[in-house]
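Missing here: one protein chain of the complex. Every other protein chain is in place.
A, B and C label the chains in the order they appear, each numbered from 1.
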Amino acid sequence: MNKLTVLISCPDQVGLVTTITRILAAYQLNIIAMREFVDEANKAFFTRIACTGDYNQTDQLKEKLLESLPDTAEVNIITKQEKQIAILVTKEYHCLAEILIKNQFKTLGANVQCVIGNYEGLRDLTEKLGIPYFYVAHENKDKSQFESEIKEVIKEYEVDYVVLAKFMRILSADFVKDYAGKIINIHHSFLPAFIGANPYKQAFERGVKIIGATAHFVTDNLDEGPIITQHTTHIDHNFGVKEMVRAGKEIEKKVLLDALELIFEDRVFVSGNKTVVFK
Amino acid sequence: MNKLTVLISCPDQVGLVTTITRILAAYQLNIIAMREFVDEANKAFFTRIACTGDYNQTDQLKEKLLESLPDTAEVNIITKQEKQIAILVTKEYHCLAEILIKNQFKTLGANVQCVIGNYEGLRDLTEKLGIPYFYVAHENKDKSQFESEIKEVIKEYEVDYVVLAKFMRILSADFVKDYAGKIINIHHSFLPAFIGANPYKQAFERGVKIIGATAHFVTDNLDEGPIITQHTTHIDHNFGVKEMVRAGKEIEKKVLLDALELIFEDRVFVSGNKTVVFK
Amino acid sequence: MNKLTVLISCPDQVGLVTTITRILAAYQLNIIAMREFVDEANKAFFTRIACTGDYNQTDQLKEKLLESLPDTAEVNIITKQEKQIAILVTKEYHCLAEILIKNQFKTLGANVQCVIGNYEGLRDLTEKLGIPYFYVAHENKDKSQFESEIKEVIKEYEVDYVVLAKFMRILSADFVKDYAGKIINIHHSFLPAFIGANPYKQAFERGVKIIGATAHFVTDNLDEGPIITQHTTHIDHNFGVKEMVRAGKEIEKKVLLDALELIFEDRVFVSGNKTVVFK
Partner (left out) sequence: MNKLTVLISCPDQVGLVTTITRILAAYQLNIIAMREFVDEANKAFFTRIACTGDYNQTDQLKEKLLESLPDTAEVNIITKQEKQIAILVTKEYHCLAEILIKNQFKTLGANVQCVIGNYEGLRDLTEKLGIPYFYVAHENKDKSQFESEIKEVIKEYEVDYVVLAKFMRILSADFVKDYAGKIINIHHSFLPAFIGANPYKQAFERGVKIIGATAHFVTDNLDEGPIITQHTTHIDHNFGVKEMVRAGKEIEKKVLLDALELIFEDRVFVSGNKTVVFK
């Protein structure tokens, strides 16, 4: 007996849970934990079902589920947990180091395949922690050239997700399309406050008493993709921009690592421009 | 079509979710939201299922579920949300006022039937907010007499829960037995730290940097019943006992009101000496 | 020996703390607690000094301090704690009730003089809790007429602050000017996110994972005044607009009451469009 996770999203209609649980029962799968959600605005149904059962039947089970569910249903049956990821970075170490340390001690829930940076500063740390580092400069080339070089590296690995761990270049719509729903970014504010550049400077000037950070999927619209996790922390008048940046980095780490943990455990669905997160 | 909530707890065994969802389907009930949990230490299964369907069938449905589930299963089918409550108080106003205000504006999720106090200080507030107040002195009588007078009052009302909103007398095992699983208390520390009297004084002397509060079901063992909700707040060296009490009251209110909201929405199961809370 | 609090704000220059503490010593005042802050962007100095000493000398002390400090210094010597306030409301009860309950039990740190509402719905609660309620309709009159009627009521009392406890009309620049630095508002989002109307609807549509609230001083620019306190709470995909509003009300209460406590204890300075808060 092994574990498998069944992920289903489809248009909502009456009787979906019953239909699904009947099929699982017919395949001798025992439900360990089940979560579901109906997005009423989008008339969409989502479920995550953890079962114990027999792996060999997954193709057949998937077919049976697709047959019995609305036409546009998406069914995903996961029998292994470990995802493969690539990381893009620029200069800041804090998110990268947190990921690489957990990767080394096998507590990340994913395997880091490679790190790609548009500066050389993080090569040393990356290589010491056993991961190949690829320097792809953005200077003196147009964006499509820059991105095609990045894609060349990523293609060498079978990658489930691309994590932007403080990667400070804006990706083109083409790049985003190639990895649709697979790119996770960290924005250094509680979106939608302080969209765009220098959020901590904006926060300082506005005199806020809270700063935050946001992990989100990347879409065409900068800083507008589906939000996965957000956290905040209190600040006060003693915080200049420098102190905000420092406190913010701790929140950025937390927000990104929490988002990754949820994604690596197949707990996150995208519904329109929002996420459904089964914690 | 109306809403009903099905609550089931029983010994865990293979196939429970399938069994249950099949029966609900046979009764033309559509599952809106479903949560379940297996307490592996106690081999116990818990589920809360919100459905839409026909009220007239609830007795028959309950019987059918009991037939199909393990012998000791408990099934509860709820077709109305509003609970009736009695409140016991001593001198402090903060928890009582929060409940009475929400009661008056119909946002409590329950109806306050009466307030019973062993002092007269809270009569004025209670009566102004439209609720009968009963003074039951504890002085010059033994505990069984005191408690039997309280029970006399409660019996006048059909009460689902007894809320101890800073009631500072310890209830006897007999009293607790009469309202088993129905009495909610607020303890002014994050249990199990600072059990017993004067927790804020204990906290001050220990020099903690966090204080908290705990809402729990009352059992025979003082401060040892199943915990429903806990919250904490940071303090610092500037907090004397007085400042801790003041900050603590805000946490006490929050913890108690959060617990009540969960209970009034039928989201809380007791499992051994713990709770399962389907938020 | 009695307590007094000395509040000073002035352009920053070398030696201010020394100058001030020397004068206090000369007046036989013993410093119990002292906080100070230099806003380097605005070259402004702020201090709050709690002392024990003799009340009769406050005028003379103030003069001496003003003589010794830069020309534009503001000096405020406070010998009583209790502020007098007026409250403006519309329909929502949650902030008002919290204030009135604390007022009744003498734990607000201020005295509520009157409540003014542009609806009648909150009269009953207000009067039950012993405070006069004035109904000032906004309908069928222009804003200046509406506001002059409000001012008529306020003038009947000696009021230190005007608290907008979910007052849903926008005040004119003229009104704001009359009570410059004296009007506290609660905005139902973590500003600057979701400025303007229907912040919870905006938050729902954006799919945020955190909502918040902001207490701020009112200036000409709607939602742009100096922020005093902010808090946030986590939400998830299960929260529709209605659930956000409900959770938001708890944060709104907390944010407003925290701000009022700080203001009533003379812990808040305004510096440009920010606040300096000596907790």
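Note that contacts are C-beta pairs under 8 Å (C-beta built on N, C-alpha and C of every residue); 3 or more make two chains touch, one makes a residue touch a chain.
Everything numeric here is computed off the predicted structure, so don't read it as measured data.
Asks: Tell me which of A:Lys43, A:Lys80 or A:Lys128 is the one touching the absent chain.
Replies: A:Lys128
Asks: Looking beyond the chains shown, say which of B:Arg22, B:Lys143 or B:His231 touches the absent one.
Replies: B:His231
Asks: Thinking of the whole complex, not just what is shown, which of A:Tyr93, A:Tyr119 or A:Tyr157 touches the missing chain?
Replies: Touching the chain that is not displayed is residue A:Tyr93.
Asks: May I ask you to list the residues on chain A that touch the chain which is not drawn?
Replies: Considering the whole complex, chain A reaches the absent chain at 93, 97, 101, 104-105, 107, 125, 128-129, 246, 250, 254.
Asks: Could you list which residues of chain B touch the chain missing from the display?
Replies: 37, 39-40, 190-194, 206-210, 212, 226-232, 234, 236-238, 240, 271-277, 279
Asks: Which residue numbers on chain C touch the omitted chain?
Replies: Where chain C meets the chain not shown: residues 14-15, 17-18, 21-22, 24-25, 30-38.
The rule we apply is simple: only the chains that are shown with their structure count from here on.
Asks: Can we say the copies chain B and chain C touch using the same residue numbers, with more than half in common, or are the two sides different?
Replies: same
Asks: Which integer distance in Å separates the CA centroid of chain B from that of chain C?
Replies: 36
Asks: For chain B, write out the residues touching at least two other chains, lowest number first.
Replies: none
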